[in-house]
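To keep things clear, I will list the structure first and then write my remarks on it.
One chain of protein is taken out of this complex; the other chains stay put.
Right, subunit A next:
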Amino acid sequence: MKGLRVIQAGPLALIQDSGRFGVNHLGVTQGGAADWISHRWANWLLGNPVHSAALEIVIGGNLTLEAEREVTLALVGADLGARIDDAPLAAQGTFTLAPGQRLCFRRPQGGLRTYLAFPGGLDAPETLGSRACTVREKIGGLTDDGAPLKTGDRLTWHGGEPTPRWLPRSAQLPLPAQGVVTLPFVLGAQAAHFAGRSLYQAFNQEWTVDQRADRMGIRLTGTPLKSTLTGIVSEGIPLGAVQIPPDGQPIVLMNDRQTIGGYPRIGALTPGACARLAQCLPGTRVRLAPISATQAQMNHRRQLSAWG
């Protein structure tokens, strides 16, 4: 079947939907789009169910796709210098590729990940209720072995011609603006094991997003935090958990984290903050902003209501 041909694979492009749920007890991680807000908007623009499988493109790096037939796609997220043949393509909207046209992603100019949605969602085998590609677990993706997109792959989709929508003016994408990025954060019970001075520092210093960042975890650097706990008995870890290893430099655990772990945690970013952090390039300065679980849930429900 005709589709989009991968002429050149970039450093990392993964098929992602909303992730796997109800599987952590198997040792299987959540996966799913790291910036789930942009991912959902991309699907919404094509009238897809918002959980549909789309392509998560990280950095770009000359990823080049060629249309074998006419198709309308949606692109939401970071500006990765996308072009159709030689013409620049603006993100946050839909566009149509004619047969033979090439879509290319160069380098990040604002944010780190962008989402390319396809009519009806990408075709890929489903494992444990999801098409999310987890490289480390060798699950998901085009051939269900966790492999990222490679040169020569062909992407196909299962929907007909969509009726494209416009991104509403009220839509707030989690893309970094100028200056310090604020990350709402829910304090966890283990915060009690951090010294008062460390708790102060957690929320009153700017942290820097480190180079050591991937879909498992994102390290922040700054004045180290000290816990009276060095290790704990391994326990389940939620999305966005901020764990403090012995060097005192926080690691925010993201979609592909291990399901259990043994470092003390000071709390967890909200899902919205995880999406925002997933768009931060190394060197970005961030601030943790405490919020109650109740307030965070209200904000989360408001975000979800955008898609009906």
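Here, a residue touches a chain if its C-beta (ideal position, glycine included) is under 8 Å from a C-beta of that chain, and two chains touch if they have at least 3 such contacts; residues count from 1.
Simple rule for what comes next: contacts and distances are computed from a predicted model.
**Student:** Out of "Allophanate hydrolase subunit 1", "Nucleoside ABC transporter membrane protein", "Iron complex transport system ATP-binding protein" or "Anti-sigma factor antagonist", flag the one the UniProt entry gives for the chain missing from this complex.
**Tutor:** "Allophanate hydrolase subunit 1"
**Student:** Thinking of the whole complex, not just what is shown, which of A:Gly110, A:Gly188, A:Pro245 or A:Pro282 touches the missing chain?
**Tutor:** A:Gly188
**Student:** Pick out which of A:Leu65, A:Ala117, A:Ala202 or A:Ala241 touches the chain that's been left out of the picture.
**Tutor:** Per the contact definition at the top, the residue touching the missing chain is A:Ala241.
**Student:** State which residues belonging to subunit A touch the missing partner chain.
**Tutor:** 21-28, 30, 127-128, 136-139, 186-190, 233-241, 258-261, 265, 267-268, 270-271, 293-294, 296-297, 300-301, 304
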